[in-house]
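Please find one structure pasted underneath; my questions will follow.
The other protein chains are all here in position, but one chain of the complex has been omitted.
Note that the chains take the letters A, B and C in the order they are written out, and that residue 1 is the start of every chain.
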Amino acid sequence: MLQQIEGSKAVAETVAACMPDVVCAYPISPQTHIVEALDELTRLGKIGNCQFINVESEFSAMSVAIGSSATGARTYTATASQGLLFMVEPVYNASGLGLPIVMTVANRAIGSPINIWNDQSDSMSQRDSGWIQLYAQDNQSAADLHILAFRLAEELSLPVMVCMDGFILTHAMEEIDVAEPELVQKFLPKFTPRQVLDPQDPVSIGAMVGPEAFTEVKYLGHFKQLKALEIIPELSQEFEKVFARSAGGPDDYKGLVTKYHLEDAEVVLVALGSVLGTIKDAVDEHRKNGVKAGAMGITSFRPFPLDEVRKSLKHAQKIVVVERAFAPGVGGIVSSNIRTALSGIDIKMSTVVAGLGGRPITLKSISELVDKALYGSLPEFSFMDLDVELVERELERNLLTRRSGPMAENLLKDLGSR
Amino acid sequence: MFQIRIHGRGGQGVVTAAELLSVAAFLDKQHAQAFPSFGSERTGAPVVSFCRISENPIRLREPVLEPDAILIQDPTLLHSIDVFAGAKSDGYMIINTTKSFAELGIDEFVASRPQNRNFIVPASDIAFKHVGRPMPNAALLGGFAAATKKVTLASVVAAIEDRFPTKIAAGNVAAATEAYEFVIQELEEVNHVAAN
Amino acid sequence: MSKPFAITLNIGSSLANHTGSWRSERPVYVNRMPPCNNACPAGEDVQGWLYEGESGNYEQAWRNLVRDNPFPAIMGRICYHPCQSACNRADVDEAVGINSVERFLGDQAIDKGWQFVPPTVKSGRRILVVGSGPSGLSAAYHLAMKGHEVIIRESAAEPGGMMRYGIPAYRLPREVLDAEISRLVNLGVRIECNTKVENPESALESGFDAIFLAIGAHLGKRAYIPAGDTVRILDAVSVLHMTADGEPPLLGRRVVVYGGGNTALDAARTAKRLGAYEAIVVYRRTKEKMPAHESELKEALEEGIVMRWLSTIAWVNSGAVTIERMELDEAGMPQPTGEFESLQADSVILALGQEVDLSIVEGVEGISINDGVIEVNDFLMTGRDGIFAGGDAVPGERTATNAIGHGKHAARAINSWLEGQTFVHAPRPDLATFDRLNTWYYSDAPKKVRPKLDAARRAESFAEVVQGLDEETALFEARRCLSCGNCFGCDNCFGVCPDNAVIKLADGKYEINLDYCKGCGICASECPCGAIDMVPERS
Partner (left out) sequence: MSTPLKFYQVGSFAVGNRLLGDDQLSVQSRSDRTNSLTSGHRACQGCGEALGARYVMDAAMAATDGKVIAVNATGCLEVFSTPYPETSWRLPWMHSLFGNAAPVATGVAFALKAQGRSDIRVVAQGGDGGTVDIGFGPLSGMFERNDDVLYVCYDNEAYMNTGVQRSGATPPAARTNTTHAVGANPGASFTQGKNLPKIAMAHGIPYVATASVSDLHDLEAKVTKAMSIRGARYLHVLVPCPLGWGTRSEETIKLARLATESGLFPIYEAEYGTITERKKIRKQVPVDEYLQIQKRFAHLFGPKGNREYLNAIQAIADRNIAEFGLLGDAE
């Protein structure tokens, strides 16, 4: 039903419609509204016999999920930021064991300095954890991707992370068509686990595997990811049939990527998540001015749709990758994956790190990127709206005295004195 | 697209106000987006929330930087933050106060804009009367509906009724309605003055 | 279900991994010689029959017992149970009351009428046993069980030897004695009483294939004591014999017994029962040096017998006995002190030991006498082929149990001799010593004391003083056995193996699964009874 609803609430209701058996969570902003709503829905008996467990840490949240999933229960949890880092060990374990857990990551920056606002450095840190990662461009897709995620996870026996920008999406109220439980049931069959702890048919799960088979186990995990690249389009098609919309949101292409005016685009902006909306507005603006701009969103970051990305971008002249996280010491994270996709093709590509720690990514700044890209003034790697003066002063201080004090405090002092 | 920025203090229902507004717009068959300023502000701290209303689906995810309307739930904020930042020259401004613009020291700002864009609503008083608590947000929304015509009073009322339990909803509906009438009255006075 | 590769495994698959290859030592179940068995002159497999007794399988226990000793009801009363002195349990709390369980089994057998199972094959050999004391009867039993025809000739009116004529009825009721002897008769042993064998050689010639001399030591030792004629001086053997025959001697009201052995106490206690109001035992040395059994002394004291330690009888005259006080020298030998004292006495009983009546072997070629007893070799054969001897008539400790052991040993030796072979004793296993036990597993359980007849009532009659155990307490006692050195099926090895490498067999035994046994040795160290050895693997 179409309603004006907060993103978190829509996700919670959609998850509830997927009828999980176990939901476990530890509160962390900006994930809280999702699990608060799920607690209420559980208590109201809206999710059948679902068990909601307040754990004492994210480490335990994912651990409970592992135990629950291995016992054949459909299992859900949500986290963000430091929470995701605190559960890294069981996150890897869940994928290694092939447990189809679905987890929402309400994307948030990672400290230090502590920062509760949005960027994607949390989920990006887990890009190699073996989980499937789906990024939502708006709240409709944030909600819908969960339905797809459960189906995908359980078909492949692999956990899936649905990443949605914290606050920007989780706390935004907008019109969302929250999937009807009857339709969800049509799309999402009963969970039939591939392995289950059952006294009737006992197995040992989680054996120690030595050099003789570890590579093979890892290869099979990789193979499953690649398999997902085939299954996601199938499931997306099926989803569309049932729900009359794409799980990946507007401009969805096979559930893997989104394509916006790519056919003839000379400048293509690439991004993950909610910034795509602003980017599309920018594309429209430039198109009005006759600039052949386009945008590509990546919904499935893991597995990375190398072929689709290559096909979508190979005719572009300039590519600007807008990233909400980066790899210190190297540069872009998404960019390097796109480079892999485009290997052998010589296209000028720039990486712009934007929106770190909640800094607004404005339409104005995005639009300027297109201009700069067109005029060749966009460096290969840069930070959007970086306060150059501020950082240069701190660097100066560092040069002058070894003990220049805490960097964050210095910057704040500087800002205050302006 | 019509963009609204609401200023208030933590605990005054600033975020709720933006959300109610978006629901009202949704009920009026428009597209709307409401979001807070994503802070970790505690009770009493200055808080901002945003709402966008449009005939078309909204994709933009930046904060409202150039508001078409500014709602000020607490006039004491005038001295601590720049509530008028980015204000459009023909934008709306509705402030919860019993004082005059002059008494608030913003008569200069008001004077620089069309007269039928600036409104005073004694929202806390109205709220106190109907709800028993000085929660100004519903009353200000009634005032906003009257001033801007961007949402209907009926939708504001429906949004309030949908959000709150019956008793509280009734008080807030009464407050919104009274504020709505209050602003209509103000408008008439302005028009009357203008006509004269 | 297609399970994920490698990380998910089918249960129990480690059985493919034979960890037995880790082993450098392997556990081996052993049977050691329990100290009770080791100490038993009759060679009873005490642990073996207690094992059956523990489970309440009394008949089987009895049958195991009588494999070695045909008189459990008798021995359960009169044996001084060296088994209990050797019992390892004494170091935990108290020795197992083996003797009382033996008596219980013996009484059960009498009660239920259990009989020996005669051998199915007869040897056709005839053997003469001279004397029906414990060694004679024991030999007869073992020989009969081997299929030989056995004839016992007894000079006395009734069979039993010292068991009848030396041990008072209050210690060994005659019906018990009769019952166990009659069982032997039922087996086919012929007992000819009032038949004195004068010459074993002629007996051999008259168709016996072998002879066992079990003539005992029935002559009371005399000592020269200056005496007048007012005091009767008798010897203890005669007193006891006459009493057993129902013709007790007149001893008077004050009786002094001279000696320190069991017979002295028997005589004193008998005197009490015959009407003496005072019975004093005069002994040269101290209580500690006294050869009589502790329990006998205790019972005697309970009955009012007075002991005069460190005293000798100097002379006897005019209804009085003069005793001289002694003191022990550095070597522990009693030395006169010259201090005298007078005790009133109507009679004096000398209990200074017994001697063998050797007249039967006088003149028999090859048989030699030494120190008053008949000389025999390791197989209890005298210097004369075919003539064997045992019991009190040959060197050795003079106890009924020892005599029964002689009987068994002689029977085996005779049997082998008849077959032209030399008896070879089965090799004795190593002793099950206390240090091999893991006593933590044995809970504290003090011995059950046998009830005794009230002391006041004892002096009035020859009723049996020491009563038997009821079934429950007998079972309790049986279950106190530590089963030293022999598996008793406690499942400890089965339970404590970290590798599940002990297999429990259907018959209550165990087997090591060498496929998985890593040789850690826990089973051996945690075996309560020390029935497992760790043995190095051959390289």
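Note that in this section a residue touches a chain if its C-beta (ideal position, glycine included) is under 8 Å from a C-beta of that chain, and two chains touch if they have at least 3 such contacts.
Predicted, not measured: the structure shown is a model, and the values here were computed from it.
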In the full complex, displayed partners of the excluded chain: A, C
Touch with the omitted chain, as defined above, among A:S8, A:S29, A:S69 or A:S274: A:S69
Residue, one of A:P113, A:P189 or A:P202, that touches the chain absent here: A:P202
For chain A, the residues touching the chain missing from this view: 21-22, 24, 49-51, 53-57, 59-61, 63-73, 75, 89-90, 93, 97, 197-199, 202-210, 212-213
Residues from chain C at the interface with the omitted partner, ascending: 6-7, 9-19, 22, 54-56, 440-443, 445, 472, 475-476, 479-483, 488-492, 494-496, 498-501, 504, 508, 513, 515-516, 518-522, 524-526, 528, 534
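Following the convention adopted for this analysis, only the chains that are shown with their structure count from here on.
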Distance between chain centroids, defined by C-alpha means - chain B, chain C (Å): 114
Chain centre separation (chain A, chain B; CA means) in Å: 35
Centre distance in Å when chain A and chain C are each reduced to the mean of their C-alpha atoms: 92
Where chain A touches two or more other chains, by residue: none
Footprint of chain A on chain C - complex, ascending: 1-11
Partner chain A, residues of chain B touching it in the complex: 18-19, 22-23, 25-27, 31-36, 38, 40, 57-63, 65
Footprint of chain B on chain A - complex, ascending: 3-4, 6, 29-30, 116-118, 138, 165, 167-168, 171-175, 250, 274-278, 280-281, 358, 360-363
